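Quick one: the structure is below, questions incoming.
One protein chain omitted, others in place.
By written order: A, B and C. Residues from 1 in each chain.
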Amino acid sequence: MKIPLLLLQAGIAVLAAPLVSGFVRRVKNALRMRQGAALVQPYRNIAKYMRKEEVVSETASWIFRWTPSVVLGSTLAALMFVPVFSFSLSAAGMGDVLSLFFLFSLGRFFLALAGLDAGSAFGGMGSSREMFIASFVEPAAVLAVAVVAAHSSSSAAEPLVRSMGMSFSGMIAAASLFMVVLAETSRIPVDNQETHLELTMIHEAMLLEYSGPSLAMLETAAHAKQLIWFSLLGAILWPWPIGSSSGLSAVACAAFFVLKIILCAIVVGLTEIGLAKMRLFRVTDFLGLAFLFSVLALVVSGLGY
Amino acid sequence: MLLFSIVIIPVLAAVLSALLPARLRGMANLAAHGVLLALAGILAYRISPGSGIVAFGGVLRADALSAFFILLISLINLAALVYSRPYLQEDIDGGALSVRQARGYDILFNVFAATMLLVPLLDNLGHMWVAVELTTLASAFLVGFYNTKASVEAAWKYVIICSVGITLALLGTVLVYYAVAAQAGTKTLDWSVIMGRAAGLNPRIMSVAFLFILVGYGTKAGLAPMHTWLPDAHSQALTPVSALLSGVLLKTSLYAIIRFAMITNKAMGPEFTSRLFIFFGLFSVAVAGIFLLAQKDFKRLLAYSSIEHVGIIVFALGVGTPLAVFGSMFHALNHAVTKSLVFFAAGNAVKKYKTHHLHMIHGLVQTLPFTAAAALVGLLSLVGMPPFGIFMSKLMILSACFQKGLYGPAVLLLLFLAVVFGALMFHLSASIFGHKPKGIESGGEALSMKLVFVSLALLLVLLGVMMPTPLQALLVAASRLVTGGGL
Amino acid sequence: MFFLSQNSRWCFDPLALFFLGVIVVVSLPSLLFSAGYLRRQFSRRRTALATGLTALFVISMAAVVASANLILFLFAWEFMSLVSYFLVVFEHEHEASVKAGTIYLVMTHVGTAFLLAAFLLMHAQAGTWDFEGIRTAAPAFPVGLKNILFGLFLAGFGMKAGIVPLHIWLPYAHPQAPASVSSIMSGAMIKVAVYGILRFIAGMLGVPPVWWGSAILVAAGISCLVGVIYALMEHDIKKLLAYHSVENIGIILLGIGAGMIFWHWGWWVLACAAFAAGLYHTVNHAVFKGLLFLCSGSIHVATGTKDIEKLGGLIKRMPQTAASFLVGAMAISALPPLSGFVSEWLIFQVFFAGLRDAASGGKLFFAGMMACLALTSALAAACFVKAFGVAFLAMPRSRAAAEAGEVSLSMRSAMIFLAALTVALGIGAGLVWKMLCAVAASFLKPPPAVWDGLLSGSWGLIRFPGTDACLRTPMIMLALSAGIAAVYAFVRLVSRKHSVTVGRTWGCGYYRLDHRTEYTATAFSKPFRIAFGFFLLPYRKTEKIRDSFYHVKEFSYETSTTPVFKRYLYDPVVGGLFRLAQYVRGFQMGSIHWYLAYVFVTILVLVVIFGRP
C-alpha cells in the first residue's frame, strides 16, 4: 500500500540531499564574495569516492567495514519517518519523531565506534566529542519536539505538522530546534565542516580513516541527515501545506517543501558566516540555551499561545 | 525429690572430681551433667501444663519461670563441659596447666554449676541472695585461673564490684522484708508468701527496695552503668568459663530481678518497673553499641555484645506484654546458645593465634575451618540474621513494643541494633576472612569441639525456624506467670 | 504464632509471576555461565560451593517474590541478603571484597530495619501478618501512618534497589562477586526491591497522594543522572555496569512514579501504561544487564583484568563475546531495533502524555523528567561507546589483552542466548506490552472500561493509549535491514572493481602507530568530566618526570573524581561514630575506684529521681 511510495520518496530525498549542502556552500561563498565550488560539487565528490580504491586500516575490525552501511541505512530508515514531500511512515503508524532521534543515535553510535576502531588519536577525539555534544543536544531536541507535539495530540511527525498553526510557542521551539540543527549537522558554532585540521573537526574526524565507496556512503548519509533536519525545521516553522490530505495538489506541496528547504539553507548559511567556531566546552552553554528556549516554549504553550 | 537431686548432683560431681583420677573424672562429670540436663527436661515437662509447682521441704520450689532457667543453665553447663575437656587437654599437653590445676578446674566448675542451679530453686529471697553471692565467689577463682597479672586484676575487680552490687541487693531484700513485716506483721522472706500479700505493701518502701535490687543484681547482670567488670572478667577467664559467665550467670541475676519485679508489679502496678527496665535496657544496648565500635580484643567484643543482649532482654521485660516476656525468655535462651558458640570459637582462635588482638587474627577460614564456620554462624546469629533464633525473638520483642505503642523506644532500639550490627560485622568479618598469616599452620580441632559446634549451630537453626511445642508451652507458662495475662 | 512453620503462605498473582519470570530469565543463563566461569578460577570444591550458594540465592529471591506473609517475606528477604553477602565475599582472599561485603551487609541490614519498622506498624494496625488481611485493612489506616509507611518502604526498598543517596554499596558489592552472581544480583535482586515497592506502596497502600509519585520521580531522576555520570568516569568494567544498574533502576522508577501520579489523578489508562512501561524496562534491564555482566566475566576470565584501560582489540580475539557485548551495549543505549529502545520510547511516551495533559505545574515537572531521561540515555550511549570502543576495538594495550582467547562454549552459549533474548524482546514488543498491561492492571485494579484501550494492536504494534503514537518495531527492523541491504547492494553494483587494500592507520605520515597513541577511557570521558565538574569535583595532578632541553621525555598524569556521596554523607556519619566510640572508651579507664563510683552514683541518682513521693 504506502510502502512503494515511501521508498520512492526516500530515494528522491537521498538524491536531492547533496544538492542542499551544495546550495548552503554556494550561499556562504556568495556572501564571502567568492566564486566557490559548483552547486553539484557534492555529487562530483561522491562519484569520485565511488571510483576510488578503498584503504582499510589493519587494526580495524568488522565494525569499521559495516558502519557506513549501518549509518546510511539508519538515515534512510529515518527518512521514512519525516514528511519530506508528501507523507511519512508515521502516518502509517510506524513510529514518530522520537524514533527518529533514536535512529540518529544508532547511526552516531556506530560512527563513534568506527572512529575508535582505527586506533588513531583523531578518531577517538572525534567520537568522544561527538558523543559529548550529542548528549547535550538530546534533551533540547526532545523537549522542543514535545512542546510542538503537545498542540497536536500526538508526537507522530505527520499529524504533528498538519494540525498545528503558526503559534508563538511553536516559534520559540523552532528557534531551539534551529540551534539543535546547527549542532547536529556540524555547522560552524559547534563544528567546522570545511576544515581538515584534525584537532578541530568533530564529525569529520570520525570519517578520517574512510576512503572510497565507504566514504561516499558516509557523505551521503551526512547530506540526508541534514535534509531530514531541515525538513523537520521547515515543518515546524511553516506547517501548512504538507501531505496529500490537505487538498492542495502534490506538486504544489513538493514546490512549497523545496521552498522551505531553500529558506532553511539560506538561514543556516547566514549563521555560519556570522558566527565563529566556539570552544568545545562553551558548546554546553550554547545547547543549554537551546534547552532553555524549549522550556520557554513549553511555558508559553502552557499559557495557551 | 527431683529438685533436691538437681542440686545435689553437681555437689557430688565436685566431690568425685576431687577424688577420681583424670580419665574417670571426665566420664563422671559428663555423666553428671547429662543426667542434670535430663532432670531439667523432666522438671520442665512436669511443670509446663498449667502453673504446676514442685516443692521440696519448704526450701526448694520451682515454677515455670525457674524450670526454664534450670533448663537453660544445665544446657549451657553441658556444652561448656564438653568443650572444656579438649580445651584443657591441649593446655595440659602444652604444659600451660599442671594436672593439679586441671583437677582444681573440675571441682570449681562443678561448684559453680551447683550454685547457679541453686539460685532458681530457692524460694526464700534471703537464701537466693546467698546463692547469687556464692556464684560470684565460685566463679571468681575460675576468672582468676591463670595466675597472670591481667587475670588476677580481672578477678579482683569482678569480686569486689559484684560483691558491692550484691550487698546493695541485700539492702534491697532487707527493705522488702521491712515492708512485708510492717504491713502484715509476718516475719517471712518466702517469695510465694510475699506474692500472696504483695497487694498491700507500702509503695514508697517497695519503690526504693526495687531500686536497690535493680542496681544490685543489675551489677551482677551487667546492666549499663554497672557493667564495668564484665569485659575484664570475660576476656581474662577461661573460654568455657566466660561462655558460662555471659551465657548463664548474667541470666541468673536477671532471674532474681524478675522475681522482685513481680512483687513490685503486684504492689505498685507495672508502669514503675517497666519505665526502669526500658531505660536500663536501651542504655545498655547504646553503651554496648558504642563500646563495640572501638574494640580491638576478640573476647571483650563478645563481652560487650553480651551487655547488649542483656539490655535487649531487660528492654523486653520493660515492655511487659505477655508476648514481650515470651520474647525476652526466648531471647535469653537464644543468646545463651549463640554466645557460648561464639565464645568457643573465639577460644580456639585466640589459642591458635596466641593473641586477643583482632587485627592480628585474620584468615581464620583457612587456619581453623570449623571454628571459622562456628564463628560466622554465631556472628550472624548474634546480629539477628534470619535462619537463627535471635531473629525471631528480636521480631517478637519489637512487634510487642509496636503493639503496645512504644514507638520511640522501638525506633531507638532499632537504631542501636544497627550500630551494633555494623560494629560486629566490621570487626569480625575482617578476622574470619582474609589471608592466613605465615607462621600459623591450619587444622588441629578436636572431634568433640566439632561436635559441640555442630550441635549448637543446629539448635540455633531449629530455634530460628520452628519452635518445639514443649518449649513453647513452658515459655507461655512462664510469661503468664510473670505478667499474669495469657498470650 | 510467629514461626515459619505456622506462617508460610504463598501467593502467585500476575505481579509475582512476572517477577519470578524475570528472576528465572536472568538466573538460568548465569548458572550455565557460572559452570564454565568458576571452573577456570577456583578449585572443584569451591566451584561446587559457589554454584550451591548461587542456587540458594535464586531460591531465596523466588521465595521473597512469592511470599504472602510479612514474616515469611522478611525471613526470605534477609536470607537473600545473607546468601548474597556470602557470594560477594566469596573471593575472600582480596581484602577489597571483604570490605565490600561488610558495607553491603550493613547497608542492607539498615534497609531491612526500615522494612521491619514498616511491617510492625502495619501488623500493629491491621492485626494480621498476611498480605490479604493488610490490604483489606489498609484503607482504614490513618493518613499520617500511610505517609510514614511510604517513607519507610521507599527508604527500605530504595536501599536495596540502589536509589541515589542509598546506592553507595552497589558499586562496591556487585564487582566483587563472581561475574555470574553479579549478573543475577544486578539483573534480579534489584528487581526484587522494585517488586517490593510495587507490592507494598502501589499494591497495599491504596490510591497514593500526589507527593508520593513526585518523590519517587525526583529520586529516580537524580539516580538516573548520578548513575550515568559516575559510570562515565568509571574504568573498571564491572563497577561501570554497577553504576548503570543505579541509572536503569532510576528509569524503571521514572515509569512507576509517573504511574502513581496518573493513578492519583484518576487517569486509569495512562497509569496502567506507565506501570507497564516501568515493568517493561525491568525485564529489559534484567536481560541486557545480565548479558553485559556475563561478558565482563568472560573478559575477566580471558584477560585476568577488569580495567578497560588495559584491554583493547578483544574483538579480533573474542568475536562472540564482543558481538554479545555490542548487542547489550546497543540495548542499554536504547538503539532502535532492540529492547532498550522500546522501553525508553514507552517511558518517553508516558512523560509526553503527562506533559500534554497535566496542569501547568505538572507540565514543567514532566518536561524536566523527560529532559533528564533524554540526557541519561544519551550519556549512557556515550558511556557504552567508551566501554565497547576502548575494551574491544583497535590495538590491545597490554600483553594480557593481546593473548586473550575466546571463552568456553557454555559461557558463550549463555551470552548468545541472552543477546538473542534482547533482540526478541525488542521485536516482539507488542506481545510483551499486552502481557505487561495485564500485569499492571492486576494490581492497579482499574475499572473494567479501561481494558479495551490497552489491549489494541497486533503482536508487532504498540499503540500507546492517550497519545495514540504507535511503534511497530518489526517494521522498523525491516526498514533498517532493507536500508542497509539496499545500500550495500548499490555500492557493490556501482564500484565493480571495489578493491580493498589493508594499509596503516593515518599517523600524519610520521611513524607506525602503536597502542600508546590510542584514545584511552580517561581521555574519552574527559569532556564529560569537565562539563560535570561542578558535581564530580575532579582532581588532577601532572608531573614532569624526565625533562630534556627540547621536549619532555616522561610525563605522569593522574586524575580522579571525588565520590561526593561517600565523602560528604557517609564518611562524616561513620567517622563521627568512631570518634565518639574512641571518646567514650575513656570511661572504662581501668581503675576500680571509678567503677565503684559509677555504681554509687547510679543508685543515688535513681533514688532521687525514681523514688515515688
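In this text, contacts are C-beta pairs under 8 Å (C-beta built on N, C-alpha and C of every residue); 3 or more make two chains touch, one makes a residue touch a chain.
In this text, contacts and distances are computed from a predicted model.
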> Can you pick, from "Sarcosine oxidase subunit alpha family protein", "Hydrogenase-4 component E", "Urea ABC transporter substrate-binding protein" or "NADH-quinone oxidoreductase subunit H", the UniProt protein name of the chain not displayed?
Replying inline: "Hydrogenase-4 component E"
>> Based on the whole assembly, the unshown chain contacts which displayed chains?
In response: B, C
> Which of these touches the unseen chain: B:G41, B:G104, B:G126 or B:P369?
Replying inline: B:G126
> Which listed residue, B:L37, B:V119, B:A140 or B:V452, touches the chain dropped from view?
Replying inline: B:A140
> Among the options B:V208, B:A336 or B:A410, which residue touches the chain absent from this view?
Replying inline: B:V208
>> In the whole complex, not just what's shown, which of B:L36, B:I76, B:L142 or B:A155 touches the removed chain?
In response: B:A155
>> Tell me which stretches of chain B touch the chain missing from the display.
In response: 124, 126-127, 129-130, 133-134, 137, 140-141, 144, 147-150, 152-157, 159-160, 163-164, 167, 170-171, 174, 177-178, 181-182, 185, 187-189, 204-205, 208, 231-232, 235-236, 291, 294-296, 300
> Going by the touch rule given at the top, which residues of chain C touch the chain that is not shown?
Replying inline: 585, 588-593, 596-597, 600, 607, 611
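Here is the rule we use: only the chains that are shown with their structure count from here on.
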> Looking only at which chains touch which, which shape fits best: line, ring, star, complete or other?
Replying inline: line
> Which chain's centre, taken as the mean of its Cα atoms, is farthest from the centre of chain C?
Replying inline: B
> Counting C-beta pairs in contact, does B-C beat A-C or the other way around?
Replying inline: A-C
> Measuring from the mean C-alpha position of chain A to the mean C-alpha position of chain B, what distance in angstrom results?
Replying inline: 78
> Centre to centre, by mean C-alpha position, how many angstrom separate chain B and chain C?
Replying inline: 45
> Could you state the distance in Å from the CA-based centre of chain A to that of chain C?
Replying inline: 34
> Can you list the residues of chain B that touch 2 or more other chains?
Replying inline: none
>> By the touch rule stated above, which residues of chain C touch at least two different other chains?
In response: none
> Of all residues in chain C, which touch chain B in the complex?
Replying inline: 1-5, 71, 74-76, 78-79, 82, 89, 92-93, 95, 98, 101-102, 105-106, 109-110, 113, 116-117, 120-121, 123-124, 574, 577-578, 580-582, 584-585, 588, 592, 594-596, 598-599, 601-603, 606-607, 610-613
> Where on chain B is chain C touching in the complex?
Replying inline: 156-157, 160-161, 164-165, 168, 203-204, 207-208, 211-212, 214-215, 219, 225-226, 228-229, 231, 268, 272, 275-276, 287, 290-294, 323, 365, 380, 383, 385-387, 391-392, 395-396, 398-399, 401-403, 405, 410-411, 414-415, 417-419, 421-422, 425-426, 429-430, 433-435, 465-467, 487
>> List the residues on chain A that touch chain C in their complex, please.
In response: 50-51, 53-59, 61-63, 68-70, 72-77, 80, 89, 93-96, 98-99, 102-103, 105-106, 108-109, 112-113, 116-125, 127-129, 131-132, 134-139, 141-143, 146-147, 149-150, 153-156, 198, 208-209, 212-213, 216-217, 280-281, 284, 291, 295, 298-299, 302-303
